[in-house]
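A single protein chain has been omitted from the complex, and every remaining protein chain is retained in its original position.
Let's turn to chain A:
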Amino acid sequence: MGYSNAKGGEEAILAAEQLVRRGREAGSSPRLTLDQVTERLRLAVDRVMGEASLWSPGLASRAVRQAEGDQFEAMQLLRAHRSTLPRLAYSEPVEVAELRVLRRVSSAFRNPPGSQILGRTLDYVGRLLDLMPEQDHERYVAELEASVGHSHGHGHGHSHDGHTHGDHEHEHRVPENSATRDLVGELQAVAAESDDDRNPPRVMDLMRAMDLLVERRTGEDPEPYDVTRQPARPGAPRSAVLSMLARAETGALVHFWYKLRFDPRSAGHEIPGEVRHGWLPLRVNHPLTGNPVQVAEVRVTDVETYDDLDRPDEDRSRIDVGYGLCFGHNERKAIAMAGLDLAVHRDGNSSEVAQQVLITLDGVEANGFLEHLKLPHHVDFRSVIDRKQAIRALQTGTKPVAATDATPTPGNETQQIGALV
């Protein structure tokens, strides 16, 4: 298959493969170790895990390295590998309230119960390209260590092996502020009940306590829709929408969300009640005892976002919520996801938005379709040319040039293209 209809195609393909392999494995610098990829390119690894929908920092690092940093290629490698793995068990649902946070901010409340925990974020860091000479780096690290102190474990806190979870990252809290206390005073009472700042109370619970939320709970608990087993098509339930969003290509997701913000119906934008990054337990039922057992932890970004209900058919006295969750640290994705979850819901899961969320955001589908354009379309294109020439002949009343005369044979194709250019 492939280029077999072009002369010398097979040798060319093999040579191209060789170039890929040699280029990847050779080079004048040392080969990247998997630890380096996981640690130094951690956000690339997180993003690949999210889009491939497989939690495995080790395998994702391999994919990133093999793909030479190409996010799409890495994601496709990992997703293809995922499809060959047996399903050992189904995990038990966990409450996202169990999330052990590394970072937790609320854009909705200045002093949310449990406080703001900024964690490791670029949100307040100037976007300045670091031009420090390479030879100064070591000294810089030494100074950094000295100023921070080793007990803080700076730079080593985050981890990929599931044992040390970066609980010692820098924290900066917003101090108590009496001016806002009145506003959320009612809510703070609930916060006082929890003194565990790694597991703060959820803003959503407080929104419910204030009776401001639309009640979306139905009391039903349907099995989630498995988008890897049945294609998710328009009309699919919310669990399918959320699954497709969680594994959507991040750039496509952000773009799609951004485009919706220009909808003339939408005034302003949603406001995240919480943006969290942390660890969630993974539990399965023990095959013999049937009791849930924690077998691993996964790191996720979790967002709940609130929007003012301002359409004529909506309950104007209430606020609605959207939810986003994805593997790894990828706040842009989780925030866009939460916004789209809300948008789909507000449209009654029946708008064009709902359809596009299901069918246009998947990285493998979109990029795969694009990549296929590079495969031979010789016959398709020849028929396009034939049609053009037939129309031209009709218009000018001349006899069409026979396709065989006008169309290059595979052997002299390059020449012909060269002549056209």
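In this text, a residue touches a chain if its C-beta (ideal position, glycine included) is under 8 Å from a C-beta of that chain, and two chains touch if they have at least 3 such contacts; residues count from 1.
Note that in this section contacts and distances are computed from a predicted model.
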Query raised in the report: Looking at UniProt, which of "Cysteine desulfurase", "Glutamine ABC transporter ATP-binding protein", "Phosphonate C-P lyase system protein PhnH" or "Phenylacetate-CoA oxygenase subunit PaaC" names the chain that isn't shown?
Result: "Phosphonate C-P lyase system protein PhnH"
Report summary line: Touch assignment to the omitted chain, from A:R229, A:K374 or A:K399, lands on A:R229
Report summary line: Among listed residues A:V20, A:L43, A:A89 or A:A296, the absent chain is touched only by A:A89
Query raised in the report: When the complex is taken as a whole, what residues of chain A touch the one chain not shown?
Result: 84-90, 229, 287
